[in-house]
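With one protein chain withheld, the remaining protein chains of the complex are depicted in position.
All chains are identified by letter, namely A, B and C, in their written order; residue positions are counted from 1 within each chain.
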Amino acid sequence: MTKELRIGMIGYGFMGRAHTNAYKRVGDFFDTQYQPVLKAACARNEEELKKFADNWGYESTETDWRKLVERDDIDAVDICVPNNLHKEMAIACAEAGKAILCEKPIAMNTAEGEEMCAAVEKAGVPNTVWYNYRRIPAVTLAKQIIDSGKLGRIFHYRANFLQDWTISEDVPQGGAGTWRLDVKAAGSGVTGDLLAHCIDTALWLNGGISDVTAMTETFVKERLHAESGKKEEVGIDDACAFLCHFGNGSLGLFESTRYARGHKALYTLEINGEHASIRWDLHDLNRLEYFDHGDEGKVRGWRSIHVTDGDQPYVGNWWVPGLCLGYEHSFVHHVADFLNAYAKGEPCPPTFRDALETQKVCDAVLTSAKEKSWEQTGCA
Amino acid sequence: MTKELRIGMIGYGFMGRAHTNAYKRVGDFFDTQYQPVLKAACARNEEELKKFADNWGYESTETDWRKLVERDDIDAVDICVPNNLHKEMAIACAEAGKAILCEKPIAMNTAEGEEMCAAVEKAGVPNTVWYNYRRIPAVTLAKQIIDSGKLGRIFHYRANFLQDWTISEDVPQGGAGTWRLDVKAAGSGVTGDLLAHCIDTALWLNGGISDVTAMTETFVKERLHAESGKKEEVGIDDACAFLCHFGNGSLGLFESTRYARGHKALYTLEINGEHASIRWDLHDLNRLEYFDHGDEGKVRGWRSIHVTDGDQPYVGNWWVPGLCLGYEHSFVHHVADFLNAYAKGEPCPPTFRDALETQKVCDAVLTSAKEKSWEQTGCA
Amino acid sequence: MTKELRIGMIGYGFMGRAHTNAYKRVGDFFDTQYQPVLKAACARNEEELKKFADNWGYESTETDWRKLVERDDIDAVDICVPNNLHKEMAIACAEAGKAILCEKPIAMNTAEGEEMCAAVEKAGVPNTVWYNYRRIPAVTLAKQIIDSGKLGRIFHYRANFLQDWTISEDVPQGGAGTWRLDVKAAGSGVTGDLLAHCIDTALWLNGGISDVTAMTETFVKERLHAESGKKEEVGIDDACAFLCHFGNGSLGLFESTRYARGHKALYTLEINGEHASIRWDLHDLNRLEYFDHGDEGKVRGWRSIHVTDGDQPYVGNWWVPGLCLGYEHSFVHHVADFLNAYAKGEPCPPTFRDALETQKVCDAVLTSAKEKSWEQTGCA
Partner (left out) sequence: MTKELRIGMIGYGFMGRAHTNAYKRVGDFFDTQYQPVLKAACARNEEELKKFADNWGYESTETDWRKLVERDDIDAVDICVPNNLHKEMAIACAEAGKAILCEKPIAMNTAEGEEMCAAVEKAGVPNTVWYNYRRIPAVTLAKQIIDSGKLGRIFHYRANFLQDWTISEDVPQGGAGTWRLDVKAAGSGVTGDLLAHCIDTALWLNGGISDVTAMTETFVKERLHAESGKKEEVGIDDACAFLCHFGNGSLGLFESTRYARGHKALYTLEINGEHASIRWDLHDLNRLEYFDHGDEGKVRGWRSIHVTDGDQPYVGNWWVPGLCLGYEHSFVHHVADFLNAYAKGEPCPPTFRDALETQKVCDAVLTSAKEKSWEQTGCA
């Protein structure tokens, strides 16, 4: 018999839609003991909130997030708000005994993240952070290949996340669609927004990062602030790149920017091992490229694997071979895994604790860029 | 105020799932006056039907399709069964005044299709056939580009649909998953199953096909029949290719097979015009390739358009630039368009009449292959 | 000790340059018993001939090809002139006991080709036809893979050769650069010029073609004739496509055109076997794509083989892995193979007899297009 997991959603933006879609679809495609129920949506803007709740079918609304957290008919809270609000909300949820699904990055910085980890662990509540790209089937397949030992000793890991949507000086900072450009709401620019994704995947696939040297840049120095209505100094990093060492002895190279003309959301990663290598690209997310040096020499080459077969991760729950999945499916997979873990009382990675490691690397990166020095991350 | 369009679904196979998913999702992403309601699912196998209905949330079930058609609480019937059942069901639906969404190909042959067209037109019921690939955003964009006149005079159209799933002699014919190999249920092999898709898109993008010369082949001559439990002669075409002339003077080249090792569902099309050309490939369905001879010579080349921007067809209703859509979205778009057309009392192409044109080409192709002659299609 | 093979070259056009370059380079990269010596170049236009001979270092010139053929200091004649001149020259060369390297297609039609074959075989002179694409390393590797049995039973072969250089109505016919558009000089259009390449490779890789159904088109009906200075009807085929059966039971699909906007010289081929498939594309000629169904399922995909390793055909004589070869290298390889065969008294395929098979298919294709019928090729 299916049991309910009653969701309280805070926020209704882009991610609010992506998560809600996942809650609604998971049951159609995955057999899980629990089934999400859209109990309540919460935001301060009542009019927009109503539209959102009506459109997606939330049973009720709240304009005060503390009320939502106090409600007895909510089992899990989804925190889909700017980064500067994560900590307070997450701690309150933990104290109220709610399961928590928190948007990434976990917090504004490591210190906040530590408090959040302490709170959820003290409360013993289920928790996960929405680093969704782990659950693109091709990326999960990459993990399986690595875990199988096919790559051997790892020499190199490189990743980048390139966008081009803030090149125009007319893009404002702050406010609904552009809070990611406002350092007070976001904490950082591309580092927390984009590199954090690359780092999460890297830690998962290749283990801990020990030290980094980084550089950041803010190409557009002043932008109109959507809230103040005035031009204000831009406090975020428009671009960030860093070199690093992984604990396993391999070298890392990471880059992110919103000024790479021609790239909408080009998240690519590559890992080179002694015996085999792997590449992936979000723009063609159904494909995984794989090179196996063990193949017969004359016919050896990079394989372009169209990850749409039933024996590949998550894929068997959808359509038939050759038919593409998209971006949103990663969230459905995350929810499916969360529901299964929830039923078993097991953690659903990345947990808050896992996401804290990513935060440590982000913090070290920003410090390094500021101090022009190599920095230890303190990451395991 | 949203009105209900109460759906009766006949069939619960792969397409039953794809269509049902579309009915459930359309309202979350598209503003339409009507909203589908999953009123009843129908199939003979009661046990499987129950599972299907429960999983997807159909309100009721029927094991006799005639009962379903007679129900007053059904506005539209979705015919998702083998081809040999289309005609009878569609005519009954028309007579009962139901809107009809019929799987492709429309029928076993042109004669059946004619009867069906006559019935729906006499009854004046809304009707459409699920040639879903028209509504992949990249394909719809191709249509817009062609309609804009950018290509000029058309010289060539080529398309193929290549699969490899029936190479093994152990794949049976007949029965639930493999009725497409049984000529009695399917009418033909790849011609009706795969080439029909290529032809529908071609007629839409490039106009009528006047005459054809074709060849078919059945590589595996005998297969176990899932129903009889015996080896029986295979009556379908495993592969089919044809040359043709379009009414606009351009040349066509079409091929389909289930014996192209390495291709899961490689539907590609290309159209070459005087000034520009277009290519598309289902395996990378978010991309459209476009060559514009008007570009400055030194920097001219095929453009790889990642069709994920808000101003491209259907895309604005989903996520943000760079984030991929998948196969299933084409069905959601079809439903959205159907609902809008339904509200306005307008036809939603491809209608039965449109799909009949595709059937005429399929029939001419099969006749040509049998007679080893050029055949007129009778297609407009 | 290196021996001389004294070359007499008739013609100085594009192919004259490509062949001459091959004669000059072969000794730098390949160990062969014989070394070509550029003894004499021959053409009617004395001024242009001088320039050509001076540029490339021919020791002497002739303006009458019969004189060239009679010279005792010439061992081998390279026939690099329009197709309508091949027969007479080749027969004269054979009678004079010269080795012959003849441009493709072998002749204007099969009847001429038969006479030529008879002449060279009667005279017992070494002979080869410049179907150079066989010796692109990736194509030769394809042959090795097929011969190894990796593909198993073959189901499909498809090839096309797409160009776009005659779309403008202002391109003339006849004369130096455009004799290929003049039916009197060329015999046919794309069939003999481009499809002949596709057919030669196909016969080599996949064996004989038994019957064909074809269609041709002449999109631009009249063009200025460079010699007459007047508009004349165009007699060549601008585009040609055909379906066929191979002797091994596989199906073939071929297309060629000079009206495919965006394609400069897109010669692609693909062969689908029971166990594996192969693809190749002249625009990226260093790569061979290979799919092996025997690969482990979860990591199976098309391999992009960069054919630049020392153990791949011809490659070891050039640079190091990863460094591309180009178009002209195919001719160098052909000369190297010819010189080795010459030294051993063995045939260097494709011989005149081999090329005659291609001509038979071309003739059947043109007849089929004219008669709108399936035609037997008479090809082995």
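Here, a contact is a pair of C-beta atoms (placed from the backbone, for glycine too) under 8 Å apart; a residue touches a chain by one contact, two chains touch by 3 or more.
Please read these numbers as outputs of a predicted model, since none were measured by experiment.
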Out of A:28, A:95 or A:217, only one touches the absent chain, namely A:217
Per the touch definition above, residue among C:320, C:343 or C:380 touching the missing chain: C:320
Considering the complete complex, identify which of B:63, B:144, B:228 or B:248 is in touch with the unshown chain. B:144
Taking the full complex into account, find the residue in A:55, A:272, A:317 or A:340 that is in contact with the omitted chain. A:272
For the chain not shown, which residue from B:47, B:72 or B:311 touches it across the whole complex? B:311
For review purposes, identify every residue of chain C that touches the missing chain, sorted by number. 14, 18, 21, 24-25, 27-28, 55-56, 163, 165, 263-266, 282-287, 306, 308-309, 318-329
Touch residues of chain A, complete complex, unshown partner: 155-156, 158, 162, 164, 167, 213-215, 217, 219, 239, 241-243, 245, 251, 253, 255, 257, 259-263, 272-277, 291, 293, 302, 372-374
Over the whole complex, note the residues of chain B touching the chain we left out. 141, 144-145, 150, 287-290, 292, 295, 297-306, 309, 311-312
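Quick note on the criterion: only the chains that are shown with their structure count from here on.
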Going by the average position of its CA atoms, which chain sits the greatest distance from chain B? C
Interface numbering overlap (same over half, different under half) for chain A and chain C: same
Whole-Å distance, C-alpha centre of chain B to that of chain C, is 42
Centroid of chain A to centroid of chain B, CA atoms only: how many Å? 36
Between chain A and chain C, what is the separation of their C-alpha centroids in Å? 55
What residues in chain A touch two or more of the other chains? 287, 306, 309
